[in-house]
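Missing here is one protein chain; the remaining ones are kept as they sit in the complex.
Each chain carries a letter (A, B and C) given by its place in the written order, and its residues are counted from 1.
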């Protein structure tokens, strides 16, 4: 048929997963990919049985080869017939092996032994293969930027008001530390995703009829898909392993949203300290051709507004009655979109932060406008250090009312220091350097 | 290429929009459909100008014919070139008209004059053409069920505990009233969606150069797409019209979730008062073939957990800085999915409620188990009516402790009444009938 | 005891409800107040029975007088004894009337007949007595500001970038229209709050034993507390009436958050177009005495972040199993805080918007910086109006690249217009005036 991607209703489909890199998300989160993951888990189970001696290794080899033969179209056709997805998958796999091997597929498994395990399996692989490398690239770009600009003066801002000096590199270092720490959280949470092979209510009822030590067997099976078992399962793996994983992602998304907001505001016409690099042929606005809009930063903020609220679905899905109800069936299918949304945001920011235009003229201009006022704090500190009884009020009057800084009881060297606010940047450069070195070194663990 | 629907990452695509009816959502919410809506709005604008005498009606006719010629593939190709979606659309439309007509397309419009208007336009049409008729069908099914079962005894339940009698029809009437009222809210909110033609910052800057009375012109243009203007716009229509619309949908979704939960629990093995009708070949469970699971009710609850939290994106998008920022760009594209999710839930429930299996044996059995205890309340009421000073405590002791109901100071007729709890159903039947009649009559307004 | 307000853990208690005006929230939402509302509802019920002739009017008079005698301390002491709040209230009320009248209190009522009705009653009164008048004051202040500044030039901003001109009054008019419309929604939703007298499962079981027409009696009783009955109740009034009410509040809160954000950004050091008026002795920062922070706007945004997410509790509470479960018991007690939080935000903004400092020098300065560029749009429009085939691209090149505006094919008068961007404000003044007049007139309906 002549269906195109634009017949989709999901913006992920028709708009956001379109180039080579973002398309790689489909290798983990398309239904075609999920069917393959399910089949790989079924195959791992057969392999584990064969090693246990329940049947011959030949069966396992046959089943392993069937994994790539089964496809979503076939499984869905079968599902339409029998109204059960995993049973449909099993039926399809059976067709691709000999009559002798067929009965051993899915032996003693309940659907969610396979589904929960396949979910953990694919999230872990997508994290290692796609997300962590992309985060590492973004961090690397931030590190390069921060180190390059570690001594570039910028006026610090609190409440949107000029405060005291720092450097633009230090501003960026904030995001290196926060995002780096989130990256570690994501990795830890991915490493902690669990699988299961504990049967219909979690008590190993069926497995107990098939192997001597079903708890040990579960562990052996899961090793084949690089997972550990949950401490206790019902029909499903307890949700918290996933809840933690998506919290790690959601909270990392918040860091990106904050970065995007900061950059958006620094790109305001009146501030103009940074800018997204603009394509030559890019149309800024359909009626205001002069506009240079921070569209990528706006996009990242917007993705955050789309996906952050979805964390609530995870919290809602923590409740599953007794040994499980099915009310997480549809909702958990949509979790993958949160991963996709976050990846898209990281991916979008990566080149933008690499190519960020830093406008030193504006940075200097804004700094100079504040320069006359930033002496207040060091003046107060220097007075206070001498034990002046009411340093704060004295300086407040001096700056908010009629006084002059020169009249403050300070020595010449101190007044010179106050007269040159560029010196008042504390440890901005050293801290920037320390943060950059820490994460440059840690990144080597994430990208072998 | 041989891309299939299973290469999608969105469960809406590969799993939930697959049959003829649910596919109709694509007529409004696919990108192909949205491009068409945008083009229709552009065409309406040209038509309004022509009527105003800015140029000839021939131009308008040409442009009107171009609407069906433009397609998403073409527009996206152009967008890749110039990085602006609406400008891309306009460029494509121009190619489909004569050189003379081309310049008049999009005259004086800012992108969001077109986008906001097209959004309101399609939500309104989808509501009238798809959602309200589907809701009407579900309501009709509920009304038929409630009327049929209006006198079927059921034990009422509060706190999951047997309380006092009512009828199953009365139980269903709750949902008719609640869902009916939500339907009215959805219709009102759809009717109140607004468009705009007020230019880049909302002050009619550009339109003022083109027509004498741009405020009147805006109204005239919007009439062509069945909309009214917002009282005040910036670059965008104020978000609250949409916020209200999605609140109406989200709160209606909550009613469905409650209905689904109630039915799930009534289908529990121990209660068994109702059941989803099961397909002949349906597999209940891959390892427990005897199971009869309430999968449709579970599905509806799960959809609610997926889409209810997304209401927060709407609340977040109420904030747009100054005359707008673009941080609602991605997020607002995803609103359509909330509409789809709600439609899917209504659609799923429609046949399920029509074919609901009502198990009168279980209803009677559960009622009888409670029968011995439900006399407490009427006993208390009858005592109280006589002015007994401590009726409540007397009855409490009688039922929780050692007493017998026969010893209560009541006359024979009253004791007979108490001995037959089936009589103690209050106005359950009359109320059921009243609710059904009210909504049957109102439904005629929704389905001409 | 010497417990102070600072022993509270709730910030509402120790920090935000402290002055005369905000303390008035306690008249509706303290537990003392709620006990009084419950007692008033019990009294209204007795009155309705008396009118129906179930007992004498003397009973009703006695009970009416007991309302002010009962207090929370007494009720809670009784509740500790019997573990049931409404029964405790009834026991306390009985002590304050004669032995003859006592048994008639709460006759035939289930707890939630009283609780749901009292909730609706107090929300409605608080809305009319506190919230609508406060909103009217804020709107009045916004109207005064908008009319005063209706012709004050300001550069419009989209994406944080200078766009095209408007006036500061027009900027404010946006919030008048949006907030005014929300005020209407709040009023409508308050008017639509419902009560009930339908018994333990909603089928009027108990009332049917007491009066001939319990449906008519319910209506009669509720009229005494200025409410209408729900179309269908279970043990509780269906939640949607409250859901709508809090949606109206939450969405109005979003408008305030947007206003606060806009003002915060306009107060940025580099923009400086407006400022909160500062108290003489106010400390801007503990170490940066020169700071002039937009603390009230920041506070309002922060309150929104506190209370907006709580709307989800309302959506969650739409689900109550069968004729009700009690899982909304604690959660619904907390709804009152959302009302309080919103009132606090309105209250905080009222004087701030009245006393807003408008810095015309900065407005002019920012406008002038943009002036050279804002000609692009009208140039494009004027070219387009003449039917120029590629007006947009021509202007884009002219402004983004090497061209000069003078070279554009326009006549002298048009070039003059382009050279004076102050003329390019469209209908900003007229629209501001229209919005102000509309709401000034409508306000008279809210404050008699």
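The definition used in the following text is that a residue touches a chain if its C-beta (ideal position, glycine included) is under 8 Å from a C-beta of that chain, and two chains touch if they have at least 3 such contacts.
These numbers were taken from a predicted model, which means no experiment stands behind them.
Novice: Have a look at A:204, A:297 or A:343 and name the one touching the chain we're not showing.
Specialist: Reading the full complex, the residue touching the unseen chain is A:204.
Novice: In the whole complex, not just what's shown, which of C:337, C:359, C:393 or C:430 touches the removed chain?
Specialist: Reading the full complex, the residue touching the unseen chain is C:337.
Novice: Using the document's definition of touch, tell me which of A:3, A:95 or A:232 contacts the absent chain.
Specialist: A:232
Novice: Since one chain isn't shown, list which residues of subunit C touch it in the complete complex.
Specialist: For subunit C, the residues touching the absent chain are 3-17, 25-26, 29-32, 35, 71-73, 76, 81-84, 86-87, 90, 106, 108-111, 199-200, 206, 264, 279, 281-283, 285-288, 293, 295, 298-299, 301-303, 305-306, 308-313, 316-317, 325-331, 333-334, 336-337, 340.
Novice: At which residues does subunit B meet the chain that is not included here?
Specialist: Interface with the chain not displayed, on the subunit B side: 157-164, 264-265, 267-271, 283-295, 298, 312, 366, 369-370, 373, 376-377, 380-381, 392, 395-396, 398-400.
Novice: Need a quick check: the contact residues on subunit A for the chain that isn't drawn.
Specialist: Touch set of subunit A with respect to the missing chain: 54-55, 87, 99-100, 102-104, 107-108, 156-160, 163-167, 170-171, 173-174, 176-178, 181-182, 185, 199-210, 214-215, 230-232, 234-235, 238-240, 243-244, 247, 250-251, 254-255, 257-258, 261-262, 265, 308-309, 311-312, 315, 318-326, 377-378, 381-382, 384-385, 387-392, 424-428, 430-431, 435, 438.
Just so we're on the same page, only the chains that are shown with their structure count from here on.
Novice: Would you indicate which pair of chains has the most C-beta pairs in contact?
Specialist: Ranked by C-beta contact count, first place goes to B-C.
Novice: Averaging over Cα atoms per chain, report the distance between subunit B and subunit C in Å.
Specialist: 25
Novice: How many angstrom lie between the CA centroids of subunit A and subunit C, rounded to a whole number?
Specialist: 36
Novice: By residue number and range, which residues of subunit C touch two or more other chains?
Specialist: Residues 157-160, 163-164, 265, 312, 377, 381, 392.
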